[in-house]
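For reference, the structure is listed below as structure tokens.
All protein chains but one are shown in place.
Now for subunit A:
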Amino acid sequence: MSFRPSCDPLASSSSSNTWSPLVQRLEQEQEQRQRQQQPRGGGTMVPPSQYGIKYAVHIISSHFGDLVAKVCECLLRRGPLTHRNIVRFMEISASQVKNCLLVLIQQNCVQAFSVEHPGGDEDESRRSTEYMAVFDNIIHRMRFPKFVAVVSQELDKECVELFQGLLQHGRLTLEKMIDRAKSGQEDCPAQDATRETLSKLINARFVERCPDPEPHLSPPSEEEGRARKRTKFSKVAAEPQTIEERVLAAAAPMEAKRFLTIFHTTTEEDGQKTECSFPGVGEKRKCDALESDKELGSDGSQVLWRVNVQEFMHRFRHKACVENVRERLDGGAAVALNAMLETSRSMEKKVKTDNAGPLTINTIYEEVMKGEAGRAMTLDHLRASLVMLGCERGTDESYQIDLKNIIELAQNEEVESVVLKRYGREAYRIFRLLSKANRLIETDKISSTAFVDKTETSKILFRLWKDEFLHMEKVVVTGPRQTQFLLWKVNKSTLWPHVLDEMYHAALNLNLRVAYELEKENELLNLPIEKRSGPLEKRYNRLRTVRLLLESSLMKLDDAIMLFHDF
């Protein structure tokens, strides 16, 4: 008896021999098209999506008002612009634009930079200042409570208070921090205490020096040439960066300076305040009008400090990996992974590190024993857990783990969960088949491998394709009879941004619903407590429950947004 082809997606079947070379050709052509379509200067930073921008604008609007939000939106949609162009596009006064930019720069949501524009035949080149919205920092504003929670767990109350001040004000000099701590008292210990508190935050990498307020960008051709230069050690030229990446890289302080805890303060006796220093704590955010754009930069003599978001992203990424492993495997594997990540965190240069390790078994075991959960773990149990994690083992019993793979698995689970809830179990099986195969598969093969009736398979595939979960290609085979085959694939390079955009949309909706529920019960909220009795108290309790549910859902959804955007 002849059997139907194996359900192993990688196994070729006799019935598909006629078109499998065609499928391979199609895939190769598709990959070529994707490479050609990549924007010049691809880099790794993806421009924000439609709902990403709407969500970011909503955050700015809630925190700083509509005018600042509109300036921010202009920069997010149009890219970096000069002050003059912003005024032109916004059709508001120059001073209003300037004030909005000041607020956004103060809060690390905009980064200024200068560029040289080559002149014409007889004109000299001229330099102008442009302003670029930093989308990531805007979204990070929703995570401030999570940052505070991390600092609370590790440092003392004074550190938390200082840290909250930095979150509130965006960036502060040591002097401003001392003023804030003193609250008007002439107190020497306050100065030392603040310095010590700031040192603790810097040493823990929770706080960093602010970037250069206005770095200069060389013309793109020079920088691209340097980036593309082949050395004898590299086989592939480095990918040119996007303008956003170039600006942030140019602005970033040197690693040696970034966490340098040498403080310089100017007191009222020693120094003079400049005419255009950053607004003091508690003052209104207004500057005297000056013609030059330099007023929008900081005073170079005073070091500005801000929250180091990268450290928190590292920690959240590690936490997400550990929780995924705990749920997918078991507690022992989670303890082993946590130990590896704690040990290797200081060595990680960037958030999206592919691997953790290699680390020797003894190093990992030392770290495991520090935690309560690991004290009962034997060395053999640890070895078994490391094997279960799929760690690569070196000759000296060192272990390395692929973090990128764990993140991908977590992302897959998130999307598969949506498919299951939205389209049902059969669609879930079909989607998982295509996701695992990572190549084009024909309808009949999907039907037979996933054990879904063929008619139902076609309906499900079309629904998923219509909602942009799947990519579809048609193959027409000419012969005695012309036959059309439909091939399907999960294309993560387009699907993941689509899912992320839906998450931004959902986050925006949660925010809007909270605002709507509070607005609806505005009168009830303004009532004194003693007047809230009977049905009013019931409504108040309902409102409290609703708000808790919506806001906690938003925090959880933010974890999923980080999974797709930041990790």
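Here is the rule we use: a contact is a pair of C-beta atoms (placed from the backbone, for glycine too) under 8 Å apart; a residue touches a chain by one contact, two chains touch by 3 or more; residues count from 1.
The working rule: contacts and distances are computed from a predicted model.
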| item | value |
| --- | --- |
| Candidate names "NADH-ubiquinone oxidoreductase chain 2", "Response regulatory domain-containing protein", "COP9 signalosome complex subunit 6" or "DNA-directed RNA polymerase III subunit RPC6-like isoform X2"; UniProt protein name, chain not shown | "DNA-directed RNA polymerase III subunit RPC6-like isoform X2" |
| Hidden partner chain, touching residue among A:E416, A:E473 or A:E551 | A:E416 |
| Among A:R258, A:K459 or A:H505, residue touching the chain not depicted | A:H505 |
| Options A:L67, A:A252 or A:A384, residue touching the unrepresented chain | A:A384 |
| Sites on subunit A contacted by the missing partner chain, in the whole complex | 1-4, 6-8, 15, 327-328, 383-384, 387-388, 390, 393, 413-418, 420-422, 425, 428-429, 432-433, 444, 448-455, 467, 480-481, 499, 502-503, 505-506, 508-510, 512-513, 516-517, 542, 545-546, 549-550, 553, 556-557, 559-560 |
